[in-house]
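Accompanying notes for the structure given below.
One chain of protein is taken out of this complex; the other chains stay put.
Letters A, B, C, D and E name the chains as they come in the text, with residue numbers starting at 1 for each one.
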Amino acid sequence: MLKDIRVSCSPHISERLSTRSVMIDVIIGLAPAMAAAGYYFRIHALILICTCVISSVAAEWLCNAIRKKPNSLDDFSAVVTGIILALSLPPNLPVWVAVIGSVFSIAIGKMVFGGLGANIFNPAMVGRTFLTASFGVLMTSWMVPVTIDSEIAKIDPDNKIKAVAEEGLVHARTRATPLAWSKQAIKSELGADLYSEEQFKATLTGEVGGSLGETSAIALLLGGLYLLIRRTINFHIPLAILVSAFIFGAIAYLIDSYSYVQPLYHLSSGGLLLCAFFIATDPVTAPLTRRGMWIFGIGVGMLTMLIRIVGEYPEGVMFSILLMNAVTPLIDRLCKRIPAGGKPSA
Amino acid sequence: MILANVLELWSSVWPAGVTMLGLGSGFALVLLIASEKLKVTVDPKIEQIHEALPNLDCGACGFAGCGQYAKAVLGDPELLGKCAPGGPETSSKIADVLNLQVSDSGPQQRPIVRCRACTADKTLYAQYQGIQSCIAANALANVQACGFGCLSFGDCTRACKFDALHIVDGMTIVDYEKCTGCTACSKACPRNLIEMVPFGYENMMIVACNSKETGKSTRSICKVGCIGCGICVKQTDVFSVEDNLARIDFTRYEPNEQAETAMNKCPTKVIIYRGKTAPEPPQPGKKPVAATKA
Amino acid sequence: MLKIKHFIQESWLLIVASFAFGLLIAVASASLDARIKQNEKDKLDNLMKSLISDANDFQIAIEQAEIPGDRGRVETTDVYKALGEDGGVIGFAFVAVGAGFADKIKLVIAVDGKCEKFFGFKVLSSNETPGFGSKIKDDDPESDVDFADQFKGAPAQEFELIKTGKLEVIKKIDSQIVAISGATVSSDAVVKIFNMYTDKIREQLRQKGLIGDGK
Amino acid sequence: MDTLNILLMGFISIVIINNLVFTKFLGICPYLGVSGRIDMAFGMGLAVTFVVTLSGTLTWMIDNWILMKLGLEVTRYICFILVIAGAVQLVEMYMRKFFPSLYESFGIFLPLITTNCAILGLCLFINLWGINSLLEAVVLSFGAGIGFTMAICIMAGIRENLNLADVPECLKGAPITLITAGILTLAFMGFAGMIR
Amino acid sequence: MKVNVKGRFSFPGGIHPPEKKDLSREVEIQPGPAVKEVAVMLSQHIGAVCQPLNRKGDAVQAGQKIGDCDAFVSAPVHSPITGKVKEIALRSHAVLGRSSAIVIEAFSYSPTRRSYFKLKDDFDEKNYSAGQICEAVRQAGIVGMGGAGFPTRVKIEPNPQMPKETLIINGCECEPYITCDYRIMLEWTNQIIAGIKLARKASGCSQVFIAIEGNKPKAIEVMNRALESFANSDSIKVIPVKTKYPQGGERQLIKAILKKDVPTGGIPPMIGVVVLNVATAAAIAEAVISDLPLTHRVVTVTGEAVAKPGNYYVPIGTSVEDLIEFCGGVTKKSAKVLLGGPMMGIAIADLKTPITKATNAITVLTKEQIGRAKFARRQTACICCGRCLEVCPENLNPTKIAHAVKYNFLDVAESYYISACMECGCCSYVCPANIELTGYIKTGKIFLARQKKKIPG
Partner (left out) sequence: MANESQPTTGLYKETLLAGLWRENPVFRLLLGMCPTLAVTAAVKPALTMGLCVIFVLVCSNIIVSLMRNLLKPHLRILMFTLTIATFVTIADLFLKAFALTMSETLGPYVPLIIVNCIIICRAEACASKNGLIVSVIDALGMGVGFTLTLCVLAAIREVLATGMIFEVQVMPDAFVPWAAMGMPVGAFITLGLMLGLVNLTNKKKAKSSCHEV
C-alpha cells in the first residue's frame, strides 16, 4: 500500500520561516541605508559594500572548508555581517583594510566559536573594533558626502577633514562628523551650541560626514520600521536603547547645556540608530528573554552615552555592543525563565 | 686584605641575612604550629590521592586546587587524567589508589549485543527523518519493522569512552580488545540490547537476537532473528526459550559439543560467537550483501 | 624544650636556607648596586644631555621639589642644573610625571638658565598605545614635523593645545601646540604636564635664588 | 573630599579601566582554568578578592614601614611572596578548621591563588605606582579583586554558553577562552582614558 | 471563585497554525468499516497493563470484558465485536512500541449508524450515587479520550486530600484538522450534558465550564441551547476560549479560564480542577445510564491525502490500514500517517497499528506538507531569535533545553526545567532554524527517565 512514508517526531507542520528568510529581511531592512550611502558616497559605497560582502562570504566559505563542514553560505548571515560591517566603516577606507576587517569578523568573530548562532560577540563589531585598534587613523578619517559642493567643503589636502576650529562657524555639513564635532566642542570649550539646527537636519537626511551607513537617520528609521513590521526584530531592544540614551543625554544636557549637545542630536547622529535597529538586535548575541532584552538595551544605551560623554571616543556604539554581548550570558542567566507553574517543588 | 673585604661585605650584608633568617624561622614556626593545631581529618583515600598529586594548586584540572580535585576524582573516576602538571604518572598513581576499591572476582563482565541484523537483513516500513539518536528513534513505534533490534544510530558508541564500539553495516560490534567493561554502553541502549555477561571464556556463545515476536512475524521481518523454535534447547539445557526468544545461561555455559551442535542447527543462524577471537558468524541461507564499512 | 627541638628538627633546613639566601641576595645586590645606580643616573644624564647639548655636567639644584598636582596629590622631583663649559648654569632639567592615555607618562623637561625657554622634552617612560600615543616619543620619519619639536625653544609659559593640522601652525614655535592626530589625549597629557610643572619649578628656583626674578 | 575622589576614581579605574586580567595579563592561569562554571568562577573571584586585599595591605605595610625604613628593598620580592604564601595558608587552615561552611564555599580556592600572579603582581604594581597611603593601597587591592571577579564571571558565563555550541574540536577549552578574552579586551578598550 | 465570562480566555504563548478543519468539519459522524478482525491492545491507557481474560480460540461477545487488571490506575478492555480470539500477539502501539493485543476475528460485524442516544425522561443524576458512577465508569473501561488516556475513574473519584471544585469540559479541539469532538458536541449534545452531570455528581465539583474555542460558534450555540433546555444546569457554563494552539492543553485551559497555574510537575486536582474531554463525558453517560462499555469511538480521518475525510464511529482495535482503506484509500501524495493531529500526533510506520481508546484522529499528510515542515528542509544552527521562548505556553527556554540535550548536558537541561515541557510542539513549529526542539526535549526526557531508573538499581 504505502511504500514511501516517513516518520519523525512531532510536530509535523511548521511555519514558513527560515533562517535565510530572516536574514533576507534584514538585508531588505538595510536597503534604505545602503541606498542613502550610495547616494552620498557614490562609488565609495559600492566598493566598500561589495568588498565587505564578498570577503565575508569568502571567509565563511574558507572556514567551513577548513573544518570540512557543510557549506553554510545559503543562510545569508555572512552577507548581513558584511553589509553591517561596511555600513559602519568610513566611506573612503582602503579596500585592503575592509578585507582584513571582514575576514577578522567572520573568522575570529564568528567561525572560531562554531559558526552561525554560536558567536558570543557581534562579528561585525568585532571586526570594526579590531580595525579601529589597528588602523586608528584610517578609521577616523572621514570624507564629506559627494553631494556637498566642493566649494563649500573645505577639504584638507590630505582629505582628512578635521574640523577647523579657529574658523569658527564652518559650514555645518562639512564638519568631520557630528559627534566628533560635539566632542571637540566639549574639549575646546567652544560650547555645544555651535551644533546647529541645520546640522541636525543634515543628520536626518544624511548629508554629513561619518560612517557609510550611519549618516541618514531617515533611511535607518525606515529600515528599522520594516523589520519591526515584519516582526524580524522585537521592539524591546531598540526602544530600550533609544530611551536610555535619550535620558542619559538629557541628564548631561541639563547639567551643562553649554558643553553638551541636545539629547535628540545624540540619537540622530552617529551609529546609534544603526546600532539600535540592526546591530544590537542581532538575535545571536542579544539575550533571549524579553526581560533580558530590556536590560541589554538599557545597558547599550547607557554605555554608549557614557563613552560619548565621559570617555575618550566620540562614538561608543561598538564598545557598548561588545561589552553587553559579553555579559549577555550572565543576563540570560539572571533572567532565567521560571515555568508557568512555578519552580517544581521537588 | 681578603679578610677585610669579606668583613666589609659582611657588614653590608648581614641585615638582609638576618631579616631573612627571622622571616624564614618565623614562618616555619607558624606553619608548623598551624599544621598541627589546625589539622582537619579527611578521608584517608582523599589524603592518599592528594599525596599522589603534585600539590601545586595550579587549577589546570578545572578544580579549586589539588584537594578539591582529589575529592572529585574519588567520586568520579572519569575525571582521571585532568592533572596536566602531574601527567600520566600521577594518573596511574591515582588509579592505583582508586583501584583498591574495586574487587575483582569471577570472570570479567563484558557486553554482548543481542542483535546481528546487518542493514540488508532489516525490514523498514518507513523512512526515519529526525534526530539521529537511538533514544529519539525508539520513541517512535516501528521506525524499523523489528521493534527489538538495533537501531544503528550509535547511542552506545557515543557512550563508550574507549572507542570500543562501532557500527558496521548496521550492526553494533564490540571491540573486545579495547572494551573495559565499564557498562556505559549497556546503560545507553534504549532497547536494552546490550547485556553485560560474565566472559568465562575468551569467546562466548550468544543468542544474537532480542525479538519477542512470534516466530512467524519475526521471520517475516528479519532473516536472522530468533524464531523461538527450541531446537537449541533440545541440544543442551544451557539454552531456554521464553517469550519466543532463546537465551543462554551464561553462568553455566561452557564450550562443548552440544552447544556447538545447537549453534549449527539453529535454522536462522542466530547463535554465534562473540569475543576477542570470535570467528565470523555464519550467514543463513542466501548471503547478504558483503559487509561494507559504515 | 622538646618543642623547640621538634621545631628545629622540622625546620632547620628552611632556617638555614633563608639565611643563606638572604646573604646571597645581599651579596649580589652589594656587588651590582653601584652599577645599577650608575645606570639610572646615566640614563637620566643622557636624556638631559640630549636636551641640553652644551651641558658638561648635571648637578642637583633642588632636592625633592614639591609640585602640587591634581586632586590634592603632591609629586616630588629633583631639579638638576646643567653646567656649561665654563661652569656656569646654562639650564635646568627635571623629571615630570602626569597621567597619559594608558598609564603615567614620565618626561624629562629642560629649560634654559633663565627659565624662559624650553629646550624641549624627552620621554623617560610611558605606556601609551603603540601607533597612537607612542608618537609623543617616536621621531616619526615620515612626517616632516615632530610633535616634540614644537616644544624646542618654546617660551616657558602656559601652552595651549589645538587640533588644526596646518603645517605652518605646527612649524611655528609659540605657545600653541598642535596635537598629534589620533592621540589628542596623549598630546594633551604632555601639555598638561608642562603646564603643571613650569610655574612651580620656576617659583622654587626663584626662591632658592637660582634665577633672577625679573622676567 | 579629594581623598574620597581619589579613592573612588582609583577603584573604578582598577576595576574596569586597568583591569588586571585585561590590561596587565595577571592571573591568567585561574582565568583559564576555573572559568568553566559560574559558581566556581564566583567562588574563585571572592577568594582572590579576599587574598588580594589582605596581601596588598600587608605587603604595603611591610614595604613602607619595614623594608624602606631599613633599606632592605632587595629582599622585597622574597618578603612579598612569603607574606602572601604564609598568610594565605594560615587563613585557609583557620577557615577550614573553624568555619567549614565558609571554607566549602570559597575557602577551597585559597590555596590555588597563592601561585597566582594577580596577587603578587598587584603588590608589585602598588609599589610601582608609588601609592603612598595605606587607604589607597587597600582600596586598590580590593578593586583589583573585584575586577578579577568580574572578568572571570563574565568569562564563565560565556563558556557555559559555549558548551552548547559547536566550537571546533581543536579550539575547545583554553584556545577559545583566550580568543574570547582577546575580544573582551577589545571591548574594554571602550573605557580607556575615561579616568586619568 | 468568580469567573469573568467576558474576559479573553487565553494563556500566554501559543501559536496559530492553519486550522484545516474544513476537510471534515461538516461531515456527520458515520459508521466505520466492516472490520473482519480487530486487535484490542491490552494497554490503552496510562497505568498498569491488563491481563487477558481469554485464551486463543475462545469466543467472545461484543461488549464482553476481555482484559482487566486489579491495579488502581488501570481500566479494563472490552471486545467491540462478537467473534473468536485468534491470538494474543504483539502489535504496534504508538507510544509503547510493540505491545500485546488480543486479536479477535469477527463472526460477523456490520457497522451501523450508532443508534441515537436517548436520555430517559426521568434522568436525574441524583439517582446515581457517586460510588455507583465511579464503579460504572471503571467497569466500562473509560479512559481519557482527549489523547492522554488516563483512566477516568481515577480522575473523577473524590480524593479527600485534593477536594475538587471545578470541572472543565474540554471541547477546544485546538489541534488542526481534527473535528471529532466538534461533531460529538453537535450531534451528541444531550449525552455530553448527561455525562457532565454525572461527572459533576461523582467528583463533587460545584461549578462546570465547557470550554469551546471561538472558531466553533455552532458548537457553542448548540451547547448553550441544550443547557437551557436542561434542568439543573445553572452551574454549567459554556466558555468561548480564544482560538489558539494548545488551548486544549489542560494546564493552558485552566490558566485561560481560572487564571490559575497548575504547579509544575503537579496535576490539576492539586488546585481542585478536573478536566475531561467531551468524548469522555459522552462515554460516561453511556456507561452509567445505558451500561455500555467503551468499545467504539469517533475517529476523524483527515488530511489532504485522504480521499474521503470524515468522522467515523469505529470499533476500538480497528487497524489504521482498514480505516484509511475505508475512506477511499490514500492518494499517491501521501507521505506521513499520523495518529492524532499534525502538532502532537505520532507518526506511524506500521499501518497495522490498531486504534486505541485515545486515538482521536488519523491524519495523512502529503509530501508537499511535510516538505514544508522541519526535517526535510535544511536546518541551520539556532540563531537565538527567541521565537521558541515566546510561544512556549509553559514559559520554558526550549532552545537551551534542546541544546543541552544535544550536547549531552542533561543537568543543564534539568536546570532549565525540561520536565515541565508538555511537548506541545509550538517551539518546533515556529523555529526559523528548523530545529527539532520538541524532538530533542522528548529525547532528553526519556534519557533522564532511563538515568533515574538505572541509578538506584
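By our rule, a residue touches a chain if its C-beta (ideal position, glycine included) is under 8 Å from a C-beta of that chain, and two chains touch if they have at least 3 such contacts.
Just so it is clear, the structure is predicted and the values come from calculations on it, not from any experiment.
Asks: Specify the residue from the set B:P15, B:P54 or B:G200 that touches the hidden chain.
Replies: Residue touching the chain left out of view: B:P54.
Asks: Touching the absent chain in the whole complex: find that residue among B:F27, B:F148, B:Y176 or B:Y253.
Replies: B:F27
Asks: For the full complex, which residue in B:V113, B:I131 or B:V270 touches the chain that was left out?
Replies: From the options B:V113, B:I131 or B:V270, the contact with the absent chain belongs to B:I131.
Asks: Quickly run down the residues of chain C that touch the omitted chain.
Replies: Here the touching residues of chain C are 10-11, 13-14, 17-18, 21, 24-25, 28-29, 32, 35-36, 39-40, 43, 125, 129-132.
Asks: Kindly note down the residues of chain B that lie in touch with the hidden chain.
Replies: 24, 27-28, 31-32, 35, 54-56, 58, 60, 84-87, 89, 130-133, 136, 153, 155, 158, 163
Asks: In the full complex, which bits of chain D touch the chain not displayed? Write them out.
Replies: 22-29, 32-33, 74-75, 77-78, 80-82, 85-86, 114-117, 119-121, 124-125, 128, 166, 168-171, 174-179, 181-183, 185-186, 189
Just so we're on the same page, only the chains that are shown with their structure count from here on.
Asks: Using the contact definition stated above, find the chains touching both chain C and chain E.
Replies: A, B, D
Asks: Please state, in steps, how far chain D lies from chain A along the shortest route of touching chains.
Replies: Shortest path length, in steps: 1.
Asks: Rounded to the nearest whole Å, what is the centre-to-centre distance of chain D and chain E, using the mean of the C-alpha atoms as each centre?
Replies: Inter-chain centre distance comes to 60 Å.
Asks: List the centre-to-centre spacing of chain A and chain E in whole Å, with centres computed as mean CA coordinates.
Replies: Each chain reduced to its C-alpha mean, chain A and chain E end up 50 Å apart.
Asks: Centroid from C-alpha atoms only, then distance chain B to chain D, rounded to Å. What do you get?
Replies: 41
Asks: Considering chain A alone, which of its residues make contact with at least two other chains?
Replies: 4-9, 114-115, 117-118, 312
Asks: Could you list the positions in chain D whose residues touch two or more of the other chains?
Replies: 74-75, 78, 165-166, 192-193
Asks: Which chains touch which?
Replies: Listed by label, chains in contact pair as A-B, A-C, A-D, A-E, B-C, B-D, B-E, C-D, D-E.
Asks: Considering only the defined contacts, which chain B positions touch chain A in the complex?
Replies: That would be residues 125-131, 136, 139-140, 142-143 of chain B.
Asks: In the complex, go through chain B and note every residue touching chain E.
Replies: Its residues touching chain E are 124-126, 129-131, 133, 135-136, 138-143, 145, 147-148, 187, 190, 212-214, 217.
Asks: Mind pulling up the chain A residues that touch chain B in the complex?
Replies: Against chain B, chain A makes touches at 4-9.
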